[in-house]
Each structure stands twice: as structure tokens, then as C-alpha cells.
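A protein chain is absent from this complex, but the other protein chains hold their places.
Order as written gives the chain letters A and B; numbering starts at 1 within each chain.
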Amino acid sequence: MSKNLQEPSQAERYQIDSRKARFAKRRKNFLYMVANHSVLILMSAIFIMPLFLIFVTSVMDYHQASTRALWPSPFHWHNYVEVFTAVPYLRWTLNTLFVSVMTMIGTVVSCVPPAYALSRLQWKGRQTSFVILLATMMLPGQVTMIPVYVIFSRLHWIPSFLPLIVPAFFSSAFSIFLLRQFFSSIPDEISDAARIDGCSELQLMIRIIVPLAKPAISAIALFAFLGSWNDFFGPLLYLVDNQKLWTLGMGLNAFRGLHHVNTNMLMTASALFMLPVIVIFFFSQKVFIEGVTLTGVKG
Amino acid sequence: MQLSKVSATTPFRKKGVVVAPPRKKLKTPWIFIAFCMSPWVLGLLFFTAYPMVASFYESFTKFNLIETPKWIGWANYHRMFFEDPDFYKALYNTIWISVISIPLRIAFALFTAWILTKPKRGRNIYRTIFFLPAMVPTVAASMAFTYIFNPAFGPINRMLQAIGISNPPFWFMDPKWSKWGLIILGLWGIGDTMIIYLAGLLDVPRTLYEAAEIEGANAWQQFRYVTVPMMTPVIFFSAVTGIIGSFQYFTQAYVAAGQVNDYSHSMYFYATHIYAEAFKAYEMGYASALAWVLLVITLICTLVMLRTQRRWVHYPNGSLFK
Partner (left out) sequence: MMKKRVLASLAVTAVFAGSLVAANVAQAAPRTVNVWVPFSGGNLDLWTASAKRIEAANPGLTIKLTGSVDMAKSLAAINAGNGPDISVANGAGNLGWFCGSGAWQKLNLLINGKNGMNAKSTFTPAANAFTVAANGTRCALPFSSEIFGFYYNKDLFKSAGISGAPKDTAELAADTKKLTTFNSDGSIKTAGFVPWAGYYGFGMDAMWLGYMFGASWYNGNQSAFTTPQWKRAFQWQHDLIQNVYGHGNFKKGADLLTKFVAARGDEWGAQHDFITGRVAMKLDADWMAPMFCDPDGWALNPCTKPAVNFGVAPFPVAPGLVSTNYGYGLVGGNTMGISKGVKNLGDAWIVLKGLATDKKLALEWANANGDPSSLIAARNKADLTYPAFYQTFYDISNHPRSGYHQLRNTGEHQEEDAIQNLLAAWQAGSLSDLSAGLSKTASDVNNILARNA
């Protein structure tokens, strides 16, 4: 079917055209793909760069970090040991971990029941409660901050971890909201069946609904943990007194003012501070992204 | 259909008198509801309701924590509007950063999410990378940014010089540029907003794009006339939360300002002012007044946004093409 030999038939011409079109389309798609991936790779590089620079600086010695060195040579891995001896880094880590874990426990324990009542039980005042809950989510924390501080100071809880932990045991509007969205999506038939089987309401909540809502509960647990891990303002208000009580955020912020600490170690400490959350993220990415999605789309 | 609703009308009970022993307990006992709601209700009372009343009262007092609050009428509010230059400085900075960063954040989140919908393969890897910075603890991120944006030895300016920008800005060290540094820091951590946008984009029905394509819309037109209108509810949501958030913007600015000795208060925001008045100067009454003005400003902004939303927010049930 060479062109030179004879004119192509109608059918053949159609075939050639469509093949040409397909080829053109594939070519176009390929170019699109190349363009897309180039942009995506470039943007990935931009997003990654600060993390990369933090890491690179974290293994430089003072001289390299404060002069114009771009690449550490040699690598000062020793920084990662030194940071534990130069400042009470381990202590700060354990403090942060303790506060975060307690906050996480408190949030889960105190948010599941209200979310359950707001989504799966019918009662008078439910709508009103939900509207109030939404309203409190919009309330700027500064409005309540001072009297709450006064309450804690009258209780002699400042400085201690209590003001950071105890409120978590009294629910967070955001977590209730998120859980409620998820609970609502579980079919009612499941509850009905369980009730007919003689399940008590508490059993129903804990044995049937909670296991089904695992993704949402994991999400609020994760958010509570990370929120607490990353929190700076709370510790700033309530842990003022004592370096022994400091969390990592507090310690890091004061890093520069501490004697006998060089600034290059700041990046070492920062890198260590980020590491756990990044590791957690890689292991829980799915939970995390589903959680974020749940908060936003329904907003 | 909720079963408990049915139970209210079922003939097992009559005016609270049990007619027949309920083999299957269908109505939720109030005590259980009370048990469930108690953490939230108590929290609401202790940490929201009482504090709101108290702080409203304290906003009319001189209160330094040691002495009992002393009623001074409107003096705190008078001071705020007529005697406090830091109030206006903080307000200016806060409005400035809202006006610049909220649209930028929306555009950037929309763009990153949109480009993430494009590849057939590798989307998850890119998504992970784009999201990663949002995980970095705020203090660490702020520290790191003041460091890498250091005008003298920071790598960013050296790179800028390497690509031919001979006089790069001094970023956090220059009062005129410091807020741009904060904005870049915010854009870097766009991840969680982006995820919300991405979910929204993936929800846009394919048929709409196909219809647009048939009508001969090019990629940009599709983006402009299909994607953006479908995304307006999400955009609206992030604009509202953005405004509320910017009046509470604190940690990044506080940490960065502390790193560079920001004496000219270029990174002094509304929340910083409240913090400084309350916990540095122990002017608890004045800080409460500032907080209430903040609440009023936030409410007004939200109401205005709600008012205008009818004009530009398209909800899926409404028509898309006019």
C-alpha cells in the first residue's frame, strides 16, 4: 500500500487519517505529560529545597554555616550528638511527647461521645447544640484566653503541663465536628440491627460504631497529636517558668539565647524536631489526607 | 430514617408510664445523652462561656492579675483607638498580610491542586512532596526560614545572586520585605489547603469538562469556566477561614521577629499585640478589650463575606453556565 504504487482506496485513506490523528493525539498527550511533569518536578524541587537546606546546614560546623559554604565538607554528623549534650534536648522531646500523647488521648476520649450523640441519636436540642458547636469553632481563641489563664493561675497550674492537657479532656469542637461528619455517613440500619439484638447504647457506640469509624478517629487522634506537638502558643503561656518543663518548640525558640550553643546547631535541632512528624506522616499519609479532606469539603 | 424518632410514637410508652415491658429499648435514655455530651458541655462552660463573659467584663477594667479588676468604663477602648500607636501598627500589618496573602494562598493552592490532577502516574508522590512542608512544626519552619533567608550568608540570596539578581532583598531583616518572607513561609506550607482543593477538583464531574470540550473550550477556558466556578464553595471557605486565621497569626511572626530583632515592628500583628499586652505588660483588661475588638472585626468580615457570596459562589445545584 505504498503511495507510489497506487492511490489508496477510500477505506485505506480513512485508516491512514485515523492513524495519523491517533498518532498526533498521542504525541500531544506525550508533550502534555512532559510539560506537566516538568512543572511538577520543578515545584517539587521548590517545596523540598528548604528541607534540603535545613538538613545540609544541620551537618555543618559553625564556620561552614556562617560563611559561604554551600555543601558541608566534611559532614559533621556529630552535631546530632552534640545537640543532646549542649541543651536538654532529650528532656524537651520527652516533655513534648508526653503532652502530645495525653492531648491525643484526651481528645479521643472526650470527642467520640459528643460526636456520637450529635450524629446518631435523636434528641431535643441536638440541632441547637450543633449550631453552638459550629459557632465556637469560629470564635477566636484570644477572646477566652485571658480568663482561662486566670483560672489556671488561680488553680496554681502555672507552670505545669496541666493547662496544656486538661482542656483536651473537655472536647475540641473541631474534632467533634470531624467525627460527626463521619458518624453520620454510617448507615442507620447498623444501629437498628444492634439495638434489636439487645445492645445497650454504650455498647453500640463502643463496639459497633467506634470500630467502623476507625479512619475518622485515627484522623482526629493524629491531628490532636500533631497539633500539640507543633503547638507553641500554649507552652509559651503556661510553661514560662522552667526549662525543665519546656517543649521542643519553646526550647528551639530560646535556642539562640542559650549560652554555649552555636547557631548552626539550630538547624540540627530543627531537623530533629521535624523528623518525628515527617516519619509519622509517611506512615499515616492516607489517614491524614482523608482527615484533611473531611474537614474542608464539608466546611 | 432514624429509629429513635419512630420510638417516640410507638405505643410502648404512654406519658412516661411503661405499658409493656420494652423488650427492645428503642428510645435513648436521656442520661446516656447527658453522659455523652458532658465533656463538651462542661468544656463549653469552663473554657468558652464563662471566659467570654469574664473577658467582656474585664475589657472595661484595669486588671493586672495581682489586684482585683478595677472598673474604668470605656477607657481601654478609648486608649485603643486614640492613644495606642501599636494598635494601628498591628492592625495595619494584619490587614496588609490578609489582603496580600489570602488571595495568593488561594491562587497557589488552586494551582498546585490543579496541576496535581494532571498526571496519570505519580500523583501520589508529588502530592506527598507538596504536602510535606505542612507537616513541619511552625517554630522549626520559621526558624529555618529566617536562617536560609539571611541576607548575608543565607543560601536563598546566594542562589538569587547566582541567577543574576545582584541585589536580592534582605527579607526578614528589612522592614519592607519581612512580611514577604512570612508570606513565602505560608505558601510553602500550603499542603493542607491544597489537599482540600484537590479533593474538590477531583469531585468536579468529568462530564462538565467533556461538554466544554465539545463546545470548543481550550484548557484555560475549561479552567476558567468549569473548574473555578465549581471550586467557589471551597474558595469561599478558605477565604473565610483565612481572614479568621490572619487575625490570629502569631507563631511564625513571633519566632521570626525574635530571630532578627524586629524593632521596627514590621512583623507585629494583632495577635502579637494582644499577647504582648496580656502577658508581657500584664494589661489584662486592655488585652481583653483588644480581643473583643478582634471578635467584632472577625464577625463583620465573615458577615460581609456571607453577604457577597451569593454573587460569586456557585453551589452545585445552581446553574454553571449563564
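Definition applied: a contact is a pair of C-beta atoms (placed from the backbone, for glycine too) under 8 Å apart; a residue touches a chain by one contact, two chains touch by 3 or more.
This is a predicted model, so every value here is computed, not measured.
Listed by label, the shown chains that the missing chain touches in the whole complex are A, B. Of A:Phe55, A:Phe84 or A:Trp157, it is A:Trp157 that touches the chain left out of the display. The residue from A:Ser44, A:Thr93 or A:Gln243 that touches the chain not shown here is A:Gln243. Taking the complete complex into account, B:His265 is the one of B:Arg127, B:Lys179 or B:His265 that touches the chain left out.
Contact with the undisplayed chain is limited, among A:Tyr14, A:Tyr62 or A:Trp77, to A:Tyr62. Hidden from this view is one chain, which touches subunit A at 62, 66, 105-106, 109, 152-162, 165-166, 169, 202-203, 206-207, 240-243, 256, 258-263.
By the touch definition given at the top, subunit B reaches the unshown chain through residues 64-67, 79, 83, 85, 150-153, 170, 173-176, 260-261, 263-265, 279-283.
Throughout what follows, only the chains that are shown with their structure count from here on.
Centroid to centroid, with C-alpha atoms defining each point, subunit A and subunit B lie 15 Å apart.
For subunit B in complex with subunit A, the touching residues are 1-5, 8, 24-26, 28-30, 32-33, 35-40, 42-44, 46-48, 50-52, 54-55, 58, 65, 112, 115-116, 118-120, 122, 126-133, 135-141, 143-145, 147-148, 153, 155, 158, 188, 192-193, 195-196, 199-200, 203, 234, 237-238, 241, 244, 247-248, 250-251, 254-255, 258-259, 271, 274-275, 278-279, 284, 287-288, 290-292, 294-295, 298, 302. Note for the complex: subunit A touches subunit B at residues 32-33, 36-37, 39-40, 43-44, 47-48, 50-51, 53-54, 57, 65-68, 70, 109-111, 113-114, 116-118, 121-123, 129, 132-133, 136, 138-151, 153, 167, 169-171, 173, 176, 188, 191-192, 195-196, 198, 200-202, 205, 226, 229-230, 232-233, 236-237, 248-249, 252-253, 255-256, 263, 266-267, 270, 273-274, 277-278, 281-282, 285, 289, 292-293, 295-297, 299.
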